[in-house]
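The other protein chains are all here in position, but one chain of the complex has been omitted.
Each chain carries a letter (A and B) given by its place in the written order, and its residues are counted from 1.
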Amino acid sequence: MNRFFKGAACGLALLIHQSFPAFAEDVTLNAIFMKQAAYSEDDTKAMAKTFEAANPGLKVNLEFVPYEALHDKIVAAQGAGSSGYDVVLFDVIWPPEFATKGFLQDVTARVPKTDRDKVFDGAWTTVDYDGKIWGMPWILDTKYLFYNQDMLKQAGISAPPKTFEELAEQAKIIKDKGIVKFPIVWSWSQAEALICDYTSMVGGAKGSFTQDGKLSFDTGGSVEAVNYMKKTLDDGVTNPNSREYLEEDVRKVFSAGEAAFAMNWTYMFNMANDPKESKVAGKIGIVPAPGFKGKAEASAINGSMGLGISAGSKHPDEAWKFITFMTSQETQNKYAKLSLPIWKSSYDDPAVTKGQEKLIDAAKVSLGVMFARPMTPSYPELSSILQKNIQQVLLGQASTDDAMTAATKAAGRLR
Amino acid sequence: MAPAQQDRTAWLLLTPMISIMVLVTAFPLLNTLWLAFTDASLTGQGYVWQWIGLENFAYILDDSDFRAAVGRTTYFTVLSVSAEVVLGVLVALLLNQEFKGRTLVRALLILPWALPTIVNAVMWRLIYNPEYGSLNALLTQIGLLDAYRSWLGDPATAMNMVILADIWKNYPLIALIALAALQTVPKDLYEAAIMDGANAWTRFWKITLPGIIGSLSVAMVLRAIEAFKVFDIFYVMTRGGPADSTKTVSFFVYQESFTYLRAGSGAAYALTVTAMSGLMISIYVVMLVRREKRS
Partner (left out) sequence: MRRSLTATILVYVAVALFVASILAPVAWLFIMSISDANDLTTIPLRWIPEQPDFSRYARLFSLEEGSAGLTFLSALRNSVIVAVSATAIALAAGIPAAYSFSRYPGRMPLLYAVIVTYMMPPVVLILPLYKVFSALGLLNNVTSLIIVYCTILLPFVTWLMKSGFDSVPVEIEQAASIDGANLFQILTRITLPVAAASTGAAALFALLLAWDEFFYALLYTSDTRAKTLPVAIADFAAGRATDYGLISAVGLLAALPPVLIGFFLQKSLLSGLSAGSVKG
């Protein structure tokens, strides 16, 4: 009996709560973020605290998951209705999928028109799909070419490479002089990281992922990129272990002084310069990833992430308020040490650039040429197809032409 | 007790287990069964679906990637389970001998088993690390290996190296069960056999093995079921790579449902996997029953 009354009272309270939202003073937002070095858990929590202090009555519940679990958790929560997330962090490759599946709310009307010009175009592509905007870019990231200044000097090389061809040549010199056994290290394990390096090169070869409106990987820049990857392996200038490495492995190898060149995200700059984590601190050079000779001066992959409002959220206005705060220039400038702001004018702000001038110089070039991975709702599957086929080439199991033809064919069958 | 009353008691005793299993798994199972005959995909408004009959299963029959995954999983299951059984029995025989410090050494069997799979996987990944791993360091320092190798980056070795990690963690369980079973084999049987002039080899096949085969087979079936749906260790160690060479069926089903959001065909794949595992186990059980009848 008692329990029945309790239940009834709860139900009643719920009813009142829902029909008179004015009484609901406190709103709690559930937000999902990821564990990472740039905008670390502590930083994100501190940002949320500041937000809460400025907005009485609003509370933010933060959850942090590894990147590998982020997609799955967002997906699993879709069936969950109101107890799901209000604010979700999404990778640049997910908006087509999330938008077509109705996981995210269209926020085109919420974004101030005036902001369009103040933020990098590359950042906007992170949240754009189908002519609509699905969130605000938050983490603006791309892969740079890092080099070990000492090793280059030792080899008598005066300037870091401007093209991929030069990169291979310089690496050959360093290898021949016996400075380091395998001069270049990449993250070419069967994972998204491989596709990031590949995409960067396709961009650097001014290639394209579509032909006559269809996905295509067996011509032009795409083939040039894969051939280049394979050739550096055959010539012994790429560390063969790259084929099982992720970004963290690349950082470890480079920080241990076992490589002259490495492709990696922004975060490695400050970590490779930290003597506690690195044996090569203070010797780090950073430049935009090169392009192919005669095609491009530099290349970059769009590896950004955005914040969006989940379709099931009951508090879209509050959620947007939080997103606006998190992506504001003020917040981003304050935490610019490991993750650079999305706002153009920040890059001339001494408070942001101080101590990381080299990174900022590279960023100014790279962020302008960010190349996007194929935009398709079936991106996850397409990525699996590409990973498998490119790896087969790198492992010597298939020729570039065969593998990339197979990939194109499989992409055409995507359901 | 009267048969009717016995029957009632039997069901009464089963009630708690059945209620838990039905309450928790009935809805998901029916849901999966239904999904398998649709083209459902997950959206923000729940499942969007259409009835497509057996189309999913027809697709599976024709899917060479899935067949390859089944082949790999079978390889993993057969190799790891049989190695675990052989090693387990050998170690059990060894630990059944008299030697100083036996209790302590026996207790060591629990160590690999208690290490969470996630930790085991991370640990072996670090051991296999091509640059800083201890395996390369050890093998080159004792002269077995000329140059450092990429164990998990090479399709020729990746699967076997994961199997090795799995064996290390799971064979102690088999050893423990075999060791316990050894205690039940009557000592006088051995004495009689020795009197008859049987050598150690004969004694093992005629007395020891028949004495422990019952316990071993339950353990084997449980391990085989677990091995066939293996997921965690690959999720941490290789994520299916390199070039799909370690992509198992559970990983396949996981990708289909979670990464590609195709709930319908994901369910069909899952049912197929379950049926395969069931078939495999029942063949084994039938063989076992026949064997028992013969002896």
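Brief remarks follow.
The rule we apply is simple: contacts are C-beta pairs under 8 Å (C-beta built on N, C-alpha and C of every residue); 3 or more make two chains touch, one makes a residue touch a chain.
Since the model is a prediction, treat every value here as computed from it, not as a measurement.
The chain that is not drawn here is touched, among residues B:Ala58, B:Ala114 or B:Ala192, by B:Ala114.
Although one chain is not drawn, the whole complex shows that of A:Trp265, A:Phe292 or A:Trp320 it is A:Trp265 that touches it.
Mapped onto chain B, the footprint of the missing chain covers residues 6-7, 9-11, 13-14, 16-18, 20-21, 24-25, 27-29, 31-32, 42, 91, 94-95, 97-99, 103, 105-119, 122-124, 126-127, 131-132, 134, 137, 140-141, 168, 172, 176-177, 179-184, 190, 194, 214-215, 217-219, 222, 225, 228-229, 231-232, 236, 249-250, 253-254, 257-258, 263, 266-267, 270, 273-274, 277-278, 281, 288. The chain not shown here touches chain A at positions 32, 34-38, 40-42, 45, 63-69, 72-73, 76-77, 79-81, 83-84, 247-248, 251-253, 255-256, 258, 265, 267, 271, 276-279.
Please note the rule applied: only the chains that are shown with their structure count from here on.
Those residues of chain B that touch chain A in the complex are listed here as 41-46, 129-132, 150, 152-155, 238-244, 255, 258-262.
Every residue of chain A that touches chain B in the complex is listed here, in rising order: 71-72, 75-76, 78-79, 97, 101-104, 189-191, 240-241, 243-245, 249, 252-253, 256, 258, 311-312, 378, 380-381, 384, 387-388, 391-392, 395, 397, 415.
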